[in-house]
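Okay, structure first, notes after.
Note that one protein chain is taken out, while the other chains of the complex remain in position.
For clarity, chains are labelled A, B and C in written order, and residue numbers in each chain start from 1.
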Amino acid sequence: MADIRVLTGPEVEQHANRESCWIIVHGKVYDVTDFLDEHPGGSKIILKYAGKDATEAYEPIHPPDAITTNLPVEKHIGAIDVSTVAKVVKEVTEEEKRRQALMDARPPIDNIINMHDFEVVAKAVLTDKAWAYYSSASDDEITIRENRLAYQRVWFRPRVLRDVSSVDWSTTILGQKSTLPVYISATALGKLGHPDGELCLTRAAAKHGVIQMIATLASCSFDDIIDAAAPGQIFFLQLYVNRDREITRKYVQHAEKRGVKGLFITVDAPQLGRREKDMRMKFVDDDAGAKVQENQKDVKKDQGVARAISSFIDPSLSWKDIPWFRSITKMPIILKGIATAEDAVLAYESGVQGIVLSNHGGRQLDTARSGIEVLLEVVVALRQRGYFPNPNFEIYVDGGVRRASDVLKALALGAKAVGVGRPFLYAFCAYGQEGVEKAIQIFRDEFEMNMRLLGARTLSELEPEMVDASNLTSHTVMSPQDNLYQNTYQPLAVAQFKSSKL
Amino acid sequence: MADIRVLTGPEVEQHANRESCWIIVHGKVYDVTDFLDEHPGGSKIILKYAGKDATEAYEPIHPPDAITTNLPVEKHIGAIDVSTVAKVVKEVTEEEKRRQALMDARPPIDNIINMHDFEVVAKAVLTDKAWAYYSSASDDEITIRENRLAYQRVWFRPRVLRDVSSVDWSTTILGQKSTLPVYISATALGKLGHPDGELCLTRAAAKHGVIQMIATLASCSFDDIIDAAAPGQIFFLQLYVNRDREITRKYVQHAEKRGVKGLFITVDAPQLGRREKDMRMKFVDDDAGAKVQENQKDVKKDQGVARAISSFIDPSLSWKDIPWFRSITKMPIILKGIATAEDAVLAYESGVQGIVLSNHGGRQLDTARSGIEVLLEVVVALRQRGYFPNPNFEIYVDGGVRRASDVLKALALGAKAVGVGRPFLYAFCAYGQEGVEKAIQIFRDEFEMNMRLLGARTLSELEPEMVDASNLTSHTVMSPQDNLYQNTYQPLAVAQFKSSKL
Amino acid sequence: MADIRVLTGPEVEQHANRESCWIIVHGKVYDVTDFLDEHPGGSKIILKYAGKDATEAYEPIHPPDAITTNLPVEKHIGAIDVSTVAKVVKEVTEEEKRRQALMDARPPIDNIINMHDFEVVAKAVLTDKAWAYYSSASDDEITIRENRLAYQRVWFRPRVLRDVSSVDWSTTILGQKSTLPVYISATALGKLGHPDGELCLTRAAAKHGVIQMIATLASCSFDDIIDAAAPGQIFFLQLYVNRDREITRKYVQHAEKRGVKGLFITVDAPQLGRREKDMRMKFVDDDAGAKVQENQKDVKKDQGVARAISSFIDPSLSWKDIPWFRSITKMPIILKGIATAEDAVLAYESGVQGIVLSNHGGRQLDTARSGIEVLLEVVVALRQRGYFPNPNFEIYVDGGVRRASDVLKALALGAKAVGVGRPFLYAFCAYGQEGVEKAIQIFRDEFEMNMRLLGARTLSELEPEMVDASNLTSHTVMSPQDNLYQNTYQPLAVAQFKSSKL
Partner (left out) sequence: MADIRVLTGPEVEQHANRESCWIIVHGKVYDVTDFLDEHPGGSKIILKYAGKDATEAYEPIHPPDAITTNLPVEKHIGAIDVSTVAKVVKEVTEEEKRRQALMDARPPIDNIINMHDFEVVAKAVLTDKAWAYYSSASDDEITIRENRLAYQRVWFRPRVLRDVSSVDWSTTILGQKSTLPVYISATALGKLGHPDGELCLTRAAAKHGVIQMIATLASCSFDDIIDAAAPGQIFFLQLYVNRDREITRKYVQHAEKRGVKGLFITVDAPQLGRREKDMRMKFVDDDAGAKVQENQKDVKKDQGVARAISSFIDPSLSWKDIPWFRSITKMPIILKGIATAEDAVLAYESGVQGIVLSNHGGRQLDTARSGIEVLLEVVVALRQRGYFPNPNFEIYVDGGVRRASDVLKALALGAKAVGVGRPFLYAFCAYGQEGVEKAIQIFRDEFEMNMRLLGARTLSELEPEMVDASNLTSHTVMSPQDNLYQNTYQPLAVAQFKSSKL
């Protein structure tokens, strides 16, 4: 291996334009001149850091090895002598000050009593860009909301007078012990929301015996996460399959070697969805946008963070690839993103160990149905073929879960466990590791309560008859109102107080 | 029995800290030092009264014998010489002044024309804590609202041209005469809302021939209530079964001895639900909360009033206990909180005299169905087995009733009577006994009107064909809106006046 | 007949208290002292006019002969010498000034393009008392709104490519020609809204060939209306049956003699409904109310205008009375207020000539179904028995109609014609006779348009297949929202303008 060239700040600063553009990332210097027009996020954002240290902007939204993977070796110029780089005095914007004030004014964590509380706090303390990336979903965001609403269409049929002095909501997922019938589902770019990123999840999960699914697009590198694990801590891996299968093979085998217990291959994202909140963020962010656009019509435009980071995903992934995956790993394989009974049957017959009924948190095909709704038809179809129940094939659902009662509904209808993503993400954005622990504790409280009230002492006592899901497939759209009538009608009023003191 | 030691105020005041904590309740002095950490409401609230008279705070939220039951005899220090206790000059808060002003501005009671009016007045004149305790329900408060909405899904099919010159809505409940097909259902902690507490109900019920169900957690003691009864006044008893069955046995047998005519065993509350409005009240109340929490992470936290007062309830209660109840009392036994046809059948077969289809006013398992909806399946299941109709097994429903028309719907579908809780509670919070009387009178007016208009001269003429319940099991959740479209659409406007004087 | 005593103002003024209370109405003096406590509207309102001329207050809310009917002859003191009565200088209230300003600012009548416009204008220019009386409905006003909404659940299936150069929407109702398949339904107390009262309807109806149904409780007397008729003008009569059948007999026979062509007996009002808007009006109106109530608990209380004027209605009316009606008149008899298939069958079998499927404009039994919904089951039931179609038995519906398209839906489903009440009432409150004419013209325009677009050239070409009524019996109540989720979700926004000028 050749000696690494060491550069100084002033040397790098000379390459600060379109003709020659160097940047510093994680202490290394790269020549990105030829890459400018290929950058999925557009050239402008790179040029902003031309000749400077871009690490801070790079870190939260790129997989750690993105730059080394994308740039040919000859563009890796060398290392930087950090002492020679002029410190940028970062100006604190009004927006940033407001965020900091809100951070200081957060409710004490003991006042957090449900998952929504975390979301409200996260919304307040996150940057607009981070909030847009996390909260956005595709097109009209129908499906993300449907995910939540679908649970409102399932009602309980609780049983009484069973001795519920002790109730137990622990389970196994892919044969691994879990203190909750819930796993932490993969979410990307955790450092946008908290400096420790996904490690907040890892540490809280370790402490409370919960399984974490590591995202391909995590801000923290895979190894950083595994290195932070407690002894015996269980992880699953979420996989976006790369166009270059060799990269995928290495990644999967490395994960297996480091002890990951399940491979969740994302099958609903041959291309990432159009997420308009995320797309709009680009325009807001970009004050010079309008001017530039007038003159540079053909410049590649940013389509939000999601698009920027996902160009490596292979849209050709198909059922034919499953045997190959089987050949490169002994980990159980789960297909994440099944959305019909037909594909659930194909999945079972392809020999994988499970499926996640998911629409990717509403971020992919809008007006796709919720996982909990799809569960109904999947269980019927698998049962008809004798594929369900089956200890070697597990069904999970994700999307929209905010209460332990949601989880219990999914389990009563046949799911083995439920994936929870954004609530844990918002928990650490709001309160770091402590937030995630609190979230787990709330789930615990709710499981205890709801299982008692439902008359189920263990998860195995949950049964379809405990829920009324007869309204689950009803998608109701209110007919357009007769606005003239509605506006003319004068609603009833209650009794009036003597003065207007009320 | 030993002489009772008599203490002075200054003596008690010396025990005003964590190390030695005495309090005065109802003229007795107790050493609660060891009990501080076991107090379901947390130690802080007790410490506030360390060395002082805590009666005023204690009274409305504890069963009268709570302190004697929970403290070992040796901690009963003695009696207090009242003349030696320094009078606390209670400062009147702004909040309290506002409440008093609202109390003065209440609408004249003759302006009250429906149950909602009582609730609006109660909401205005109650303390925030009382309102939170009374009005709260569990989790997302879906079920409490569903209770009301379910009645909106039942429509009348009124018959005409029947001679309705006289109509009669009196009935019997468990063989006892009632002027209304409605009983006053048990609600707890009445003194939070009115100094006379549940006695307001007792007195109004006596005057109008209505049956009151006494709550285990009433602020007034059982005997106070019975002592206030008119000759021949009918009571039922609501029972939370104690972990210590001996306590329960005595309580039940005492009630029977004092003439109670029916025992309503609550079966839907092995643990009280998480009621977030109630839980949040603790944090608001507790200005030092945040600070304390930083340093005392493991201190037992308050989870609202409901949790604080309910730790004695036995979660192991089961069908196996029914014969024991049969063995200790001759009162008719009713299971309160049945929520499925399956359990209704089990109840019938267990030999009890009736069931209340109830979800505990939405305060227990959220997204459980309403009593009126459950009634449909219960009647079908019992009828199929030849268990219904049966003069020795009555079905009641409660939850969400605000109009006599609601009651008539339940009766048409098979209920014998309907329990009404909060409306009577709010009536006395707003206007004391007079409010309850007014509520009864409104029901009477509405029964007369609606029975005439429905074409039923007596309750026995109510029949299933008088209602259309075909939409009752439809739980409709509106699909997420296309917000962009909705916001872009411009509604029609009516004709404009010449100027903006309108 | 004895000479009539003539009194002077000062003489009458001496009887201005509870002990002796005389009032002047229509130039006659009455001693109402003994009647004070029997007055359905309460004594207080009469005492306000003790010793004075009460005509102005009396007129709009009493049938013209109310006072002579209710008072024994010996209390008819005599005539008044008008010249001796002190003119009361009526003070113009702020409210009255506001109303007058609004009256002046009314939209020009040519700007009125639909029925809602009339209602908006009427609401603005009516007194609060009149608006409350006209617009109110019973209990929660569910049914009055349902009446409108039910039409929104029926959708058109229009046929194309039929030669619709000429379309004709004239018809016959009970064999009488009508230029519209609509009749003016009975509404009470027209003078509350316009000094000419129901005569506005009469004159407009004459001019445009529309049939008016005269209300028993019209402000104008029956004869005044008939006297104002054009030659050959057709009327129907709405009948509230009196407890004293002799009064009813005379009234009916007088109507027949004066040429009325159909007798519509109201069967859904054995007692008038509790209309809370109307009831509340009393309290607002009555500034001394609260004080009085404190001391006079047992005084008969006002329950709104509706109750005050309806005490004569006979609640004993039943199917057994039908033959008697047949015996006293040759007019076709129609039962107004049928609400079930069962009663429609009974009506047919009782030998009457038709029925109105109606819930009394939502003013009687709340949560009764709409006429258009009931029509579905009625047509099925009659058809099954071979009773429908039948030229000698017509079915009408009323309630909620605001558009010609509503009427066409009802006709397609089997109605012969549709009753329209409030829209015509509001039309004359807003613009007098001219308003009613305009309303008729709007209907005409809409009939022409909609029949062309529907592909029906005559009313006989309307057929059930032209509507999709499959959703008509669906009563949808939205499940309670997950408010925490709804409030946390941030809706999508559209593209932003560069500045906030939009």
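Following the convention adopted for this analysis, contacts are C-beta pairs under 8 Å (C-beta built on N, C-alpha and C of every residue); 3 or more make two chains touch, one makes a residue touch a chain.
Not measured: the values here are computed from a predicted model.
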item	value
Which of A:E11, A:E276, A:D406 or A:E448 contacts the chain that the document leaves out	A:E276
Residue of B:H26, B:R99 or B:R148 touching the missing chain in the full complex	B:R148
Absent-chain contact - pick from B:E11, B:D140, B:E198 or B:D343	B:D140
Full-complex contact with the absent chain, from B:L7, B:I23 or B:V120	B:V120
Sites on chain B contacted by the missing partner chain, in the whole complex	114, 116, 119-120, 123, 135, 140-141, 145, 148-149, 152-153, 276-277, 280, 284, 290, 402, 476, 478-479, 482, 484-485, 488-490, 492-493, 495-496, 498
For chain C, residues in touch with the removed chain	107-111, 113-114, 140-142, 144-146, 149-150, 152-165, 403, 405, 445-446, 448-450, 452-454, 465, 468, 470-471, 474-478, 483-484, 487-488, 494-499, 501-502
Sites on chain A contacted by the missing partner chain, in the whole complex	98, 101-102, 104-107, 111-113, 116-117, 120-121, 124, 139-140, 142, 267-268, 270-271, 273-274, 276, 279-280, 283, 289-290, 293-294, 301, 314-322, 335, 337-340, 342-343, 346, 364-369, 473-480, 482-484, 491-492, 494
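The working rule: only the chains that are shown with their structure count from here on.
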item	value
Residues of chain A engaged with two or more neighbouring chains	114, 140-141, 145, 149, 152-153, 476, 478, 484, 488, 495-496, 498
